[in-house]
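The other protein chains are all here in position, but one chain of the complex has been omitted.
Which chain is which? They are A, B, C, D, E, F and G, in the order written, and residues in each are numbered from 1.
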Amino acid sequence: MKNPALELVLRSFKEGAADLEEAKKRISALYSTDLGFANIDLRREERTGFPEVVFCEGKSDAQAAAIILETAKNGRPVFATRSRPSIFEAVKKENPLAVYDLEARTLSIGEFVKKEDRAGLVIVACAGTSDINRAKEAFNTAEFFGSNTRLIADIGVAGIHRLFSRMDELREAKVVVAAAGMEGALAGVLAGLLSVPVIALPTSVGYGAAFGGISALLGMLTSCAPGVSVVNIDNGFGAGYQANLINRASFR
Amino acid sequence: MKNPALELVLRSFKEGAADLEEAKKRISALYSTDLGFANIDLRREERTGFPEVVFCEGKSDAQAAAIILETAKNGRPVFATRSRPSIFEAVKKENPLAVYDLEARTLSIGEFVKKEDRAGLVIVACAGTSDINRAKEAFNTAEFFGSNTRLIADIGVAGIHRLFSRMDELREAKVVVAAAGMEGALAGVLAGLLSVPVIALPTSVGYGAAFGGISALLGMLTSCAPGVSVVNIDNGFGAGYQANLINRASFR
Amino acid sequence: MKNPALELVLRSFKEGAADLEEAKKRISALYSTDLGFANIDLRREERTGFPEVVFCEGKSDAQAAAIILETAKNGRPVFATRSRPSIFEAVKKENPLAVYDLEARTLSIGEFVKKEDRAGLVIVACAGTSDINRAKEAFNTAEFFGSNTRLIADIGVAGIHRLFSRMDELREAKVVVAAAGMEGALAGVLAGLLSVPVIALPTSVGYGAAFGGISALLGMLTSCAPGVSVVNIDNGFGAGYQANLINRASFR
Amino acid sequence: MKNPALELVLRSFKEGAADLEEAKKRISALYSTDLGFANIDLRREERTGFPEVVFCEGKSDAQAAAIILETAKNGRPVFATRSRPSIFEAVKKENPLAVYDLEARTLSIGEFVKKEDRAGLVIVACAGTSDINRAKEAFNTAEFFGSNTRLIADIGVAGIHRLFSRMDELREAKVVVAAAGMEGALAGVLAGLLSVPVIALPTSVGYGAAFGGISALLGMLTSCAPGVSVVNIDNGFGAGYQANLINRASFR
Amino acid sequence: MKNPALELVLRSFKEGAADLEEAKKRISALYSTDLGFANIDLRREERTGFPEVVFCEGKSDAQAAAIILETAKNGRPVFATRSRPSIFEAVKKENPLAVYDLEARTLSIGEFVKKEDRAGLVIVACAGTSDINRAKEAFNTAEFFGSNTRLIADIGVAGIHRLFSRMDELREAKVVVAAAGMEGALAGVLAGLLSVPVIALPTSVGYGAAFGGISALLGMLTSCAPGVSVVNIDNGFGAGYQANLINRASFR
Amino acid sequence: MKNPALELVLRSFKEGAADLEEAKKRISALYSTDLGFANIDLRREERTGFPEVVFCEGKSDAQAAAIILETAKNGRPVFATRSRPSIFEAVKKENPLAVYDLEARTLSIGEFVKKEDRAGLVIVACAGTSDINRAKEAFNTAEFFGSNTRLIADIGVAGIHRLFSRMDELREAKVVVAAAGMEGALAGVLAGLLSVPVIALPTSVGYGAAFGGISALLGMLTSCAPGVSVVNIDNGFGAGYQANLINRASFR
Amino acid sequence: MKNPALELVLRSFKEGAADLEEAKKRISALYSTDLGFANIDLRREERTGFPEVVFCEGKSDAQAAAIILETAKNGRPVFATRSRPSIFEAVKKENPLAVYDLEARTLSIGEFVKKEDRAGLVIVACAGTSDINRAKEAFNTAEFFGSNTRLIADIGVAGIHRLFSRMDELREAKVVVAAAGMEGALAGVLAGLLSVPVIALPTSVGYGAAFGGISALLGMLTSCAPGVSVVNIDNGFGAGYQANLINRASFR
Partner (left out) sequence: MKNPALELVLRSFKEGAADLEEAKKRISALYSTDLGFANIDLRREERTGFPEVVFCEGKSDAQAAAIILETAKNGRPVFATRSRPSIFEAVKKENPLAVYDLEARTLSIGEFVKKEDRAGLVIVACAGTSDINRAKEAFNTAEFFGSNTRLIADIGVAGIHRLFSRMDELREAKVVVAAAGMEGALAGVLAGLLSVPVIALPTSVGYGAAFGGISALLGMLTSCAPGVSVVNIDNGFGAGYQANLINRASFR
């Protein structure tokens, strides 16, 4: 773990240029910016390789915008999920580079990995038209963090030939995200046919015994095909993030 | 609804051969035999076309055997489910025609439909080797009540080519029972490929989030393919019975 | 499985008129039309005997209308469920044959089976006035796909004599759909009295421990009468579709 | 509320024969006997009209027997539920009047109401043979506390004519206990036909989606017929106790 | 069971004044009026001693009003629950005797039992101010069907002395309804102190782990005090109806 | 337990100045004020050391305001939770000392403990910005009832160094409230690091499998670190109240 | 935070007596002993004020005994929960100071606080005889960690006068643990009467809708009385530990 800023402080302490209290204060400042209502995790990138992501749900427009703008200072790229148009407007006024996707509800400023440096391929497959918004959240996330990404829509198992006609394409991926609601069978069927990890993304699509995504979640967790791991219901961000981590592994 | 015995009583009443109290008593006797702890439904066949079935779970050996033997009087065929070897032994002593299947836990005496009169075809498909016992309960039930029946084992969706290699065979059925545990995807995949009703039989196979068959049940209920209806978890009897009803519909 | 279009392509391939890549592309085109956000399953009818149905929930007006209109091209009949008035208006503008039922929320264009060719009888029985909308969804579905259909309303078990006064009528059906909320007892009571399959349709009618249809669903799954199979809560379409499949079996 | 013993103490206090501390101690002694591990509620009868009942589950043989024997001192009648044969043996040794019912698991000493003073009629109806043990617990409880009691077995709704043939008898009751597992429909059907309160007793009979009595419980709670109230799953004691309270109301 | 109208038809049949078909039609007409969307159970009073109650939830204004007005014909008293002001307005226009209670959401026309003929006493106790609406539904129901009724509000167990100061009053009741949300402890505490049946009415009051009334429901079902039986969450009508049945038992 | 008012009544009774009925009435009046729809618990402070708190949810504006104002009579301090701006306006008009906090939804009049008499320290730590409103409810509650209080925001375990940088501060507290949604891990991690009780406050923050706070609740209940006890989901008041009780214990 | 051992290492590092790698290794050794299958947390006492407790469930006899004996080295006191007699025997052989309580399933060696140094008072109250084992686990835990402790058994709310007769005693406690199964009402009733924190301990006592302690847990979480916080079902250890932490707060 390289960390030159920390080493600087430690050396100052050892050499007496800073006393214990001073050292502690400076180390703390390296790690987060306190907005009062939020503590921005500025060194997350150093720790995990990727910058912190802003989750907008449950935050006021003002809170969300302040966190996004503070994080974006000095040209740092920012990615926010579950954003609203009103947050986008507040951010856009201050930072014209902000980009918003209404379906996926993602907001981004800048690029974490430049387009030409993206590598590998993450395919986001979704079972039905109604799963597309969550699939796009996964798509945008994987792209922002450095993956080439492709979306294959409406290949659910009720008409399984549609899936088979896309198999050649699916085999190109380093990792596949399978988004599905209702019984969530797509993930297991894909894992039985492919040699790469499948990240299962249960969606809240369906009614009655779909129970807001619980049926899909349980179906994906109990899939009889190995090579499936699952994220939270409707957590397109989590699926895209994990898919990108796996995809990037091929290039490190 | 033909019912000559009832008409006889009614006519006696109209003609004065029986008064009201007498008529009521005789009508009641037509319909059930009271063993004290059980009330055998002797006219179920007349009402629904099929004789009553004995469910052995929760009954003592003596109770179950008494009900089975009473029902079998006068050559009436009997079918019992969730039977135990000890019940079989008690029945066998009194009625040597009794037949027992240890895996399916079914016990039968005689044939409701003679072998040569069976018609149509019910296929019982099961996803894995562990689902076979429940599948056999469905198989024996459909056969006893008059269907030609065939079992196709271990064609779960984790290796979906095994299912495809049996499609020609599956297309011969008038109705298909799909037995599966875990995510229960087999039912929906079959319904998407076939033109006949699929009776989904969720099994308690699996662990953890399979929750004793709940995941399979929910997956089958929320299947995105139409043409699926579902019975209780591990209810092989119910699946086979419903499949036979549907299959027999073609011949009435 | 007859499939002349496919045989044509295969023959072209064998005779060299088409190379492997060409053959694959043409086969794929036979099976679905890709609208970008949806993949219409055009050959479902060939595979399962019935055309694909459009599920409108979770789709935008524009998406739903586009799928319906595309499917309806060349006079193909279309059936859509969970439709909204705004979808109907969008479709109606382009295709004046569209018909909408506000209570059942079904939209259809054309007839899959001509009225004079309908056969058999599906009876949709419902326990209370509040179950009628779901019952009508089942009714319309069974009718569109080729069954004669009748609705018997408000015969729930709290006043069981109302049910008994309709028994002669109920006995005419080849299959009965039983729609009920709350404790869902109607399905089991009917199955105990009839000789045909009962498709149980749990509805979300009720409050408190009705839990949005869960009580009805569980009651129907655990019914002590055989001859019941169950569809998802409020899934009138699924019930009507399965009932039609069973009813049509008598005529194949 | 008459309470001469208490009035005695109060008068002593007022008249100075006892000081405050003395008064408090004597009042406390009036109300319970402390065995260390248990606090016997000796004045429950005075407070509620009926003596305390001993619930044996979760108590060791020694604890249960000690509580039963202590309560039975001075000829007080005792009723214990969920008892085991080993508890009975321990009690029997000390008190030969103890009576045990293996199926109902009830143990009693003496009679709370003399046989000739029993009044009214509680009918305990059960849906199937497997529900009988719980039904008998209700039966014995109602009888011990002063009701004439009758058991009607195996009249579940799958063969509803069996129920109808017993209607005249059922109409004699002041209150009916309806014991049923699976979908628990018996309670609602009876309430729709009778003019007296129905106490619904869900049992854990059934498998799969019966979920150990939850389906029956929910079905009974959501019954569309008024005049039903429900006790805990398998709580035969509670059902019989409440039925007796209601039955006795006619005679107070 | 007295039933002069039915006897009339039967006699006509026996004497040949009516043939079988005619007899069946007339019998059917005695029992219900079919509005197409609803089947009014006109003889419920004869069967159970009390007229049918109209449950308005899930019915359109027009449907509910039509059922209420039809039932009220010829001066028959009517009671409706879960009614809305708009239903009341529609009914009021046609029948000026209609009375509406906004908090309880009950609507009634006429009196089933004349005020001077009410007897006994039902006390409806509620734990907190927030439970009052459901308590009033119980109150109105018991009153309409013939009980003297009293409401005791806000005596929950968090300040248990408030309950004790009302004990003398509570002891006057023939039956007590205990309405409570959250942990629902009021029912068990009352049953431990009183000698009459307690009908527990769980309400959906509370947040978080109150789960819309489930915690109160479970607490009431598992109460360690005997003499409690439970109705559905928020089912004030069911509680009041059962309480009245029990209360009336003293006077039959 | 000192209670001079009660002693006065008792002495009057002993000395004959008051008869039994008179004595009972006066004792009752000491303990609560009956507003018809509510029974204010005026002596709660005497019994438990703290005055009653008004829970506004489920009460109308008029009801809530009346209870608050009645309680505040004679300068008694009042604390109300889940209040709305409209309640505040109604109260403010009559009592200008009322103070409202929009985020925490608490309303107070006066101080139960004067600022200079507050003692000890309660720290309310929250995992994310979205948990702040509930945290503030806890904060205000602990402060009103006599604790010095501090809020530490946004130190969830996803960036655990933020938590470690605040450890010195956290060690100053006598008790810590840990508010967190999603997996609720903050409580267990803090308890593993601190020597004081942790009150875990699960919040409904999160989506999908967060199930409105159930995941956080379960995580906190099953925490492998001892020294954690849990309050209801979103029950900031309960957490702050319990924290204050514990904190105050050091000073009694 | 005092930590002389750590300061020693840091000073060695600063003065060059240890290089970075050496310093890291020595710091790590200060904090845990690695048995391969377990990592004993030796400095927990320093961090939280109390030594680590051994949870025996899910560990083999050999594993549990090894951990207990290793922790007990050098006279360190040890406390283990959910222990089995076979573990006790294995430990006893090596360390004759080991003490085992069969009901509570606790095993201890030595005293963390000498008997004469115990202070304050923790009262463990339990609702019924069946809750005693869990109550004793709480009792032993609080005692081992330094509290005077008293057990009050069988004061559940079904006979609430038994509780009232112990109020003077209960008022002596600094904190009360309330152990109860079924509806768990004891905790809320006590909190409404006392001025000290109540730690609610739900037990798995009960059947049917008690659901292994879920009903008690929910009832305690939703209690309408403030001053209650809850631990996991059957977690006597957690309740006793938290109670001791709170009790000890008065003496620090």
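Quick note on the criterion: contacts are C-beta pairs under 8 Å (C-beta built on N, C-alpha and C of every residue); 3 or more make two chains touch, one makes a residue touch a chain.
No experiment lies behind these values; they were computed from the predicted model shown.
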Residue in contact with the excluded chain [from F:L107, F:V189 or F:I246]: F:V189
Selected from F:G156, F:P197 or F:G236 as touching the chain missing from the view: F:G156
Contact residue for the chain not shown (choose from B:S130, B:N148 or B:S195): B:S130
Contact set of subunit F toward the excluded chain (per top definition): 127-128, 156-160, 182-185, 188-189, 191-193, 206, 208-211, 214-216, 218-225
Residue numbers in subunit G that touch the chain omitted from display: 27-28, 31-32, 36-39, 41, 43-44, 47, 52, 55, 57-59, 63, 67, 202, 204, 212-213, 217, 232-235
Subunit B residues touching the omitted chain (full complex): 128-130, 132, 153-155, 158-159, 161-162, 165, 205, 207-210
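Please note the rule applied: only the chains that are shown with their structure count from here on.
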Set of chains adjacent to subunit E and to subunit G: D, F
Candidate from E-F, A-C or C-D with the same interface as E-G, over half of contact pairs in common: C-D
Distance from the mean Cα position of subunit E to that of subunit A, given in whole angstrom: 54
Interchain centroid distance [CA atoms averaged], subunit D/subunit F, Å: 41
Multi-chain contact residues (two or more partners), subunit A: 128, 158-159, 208-210
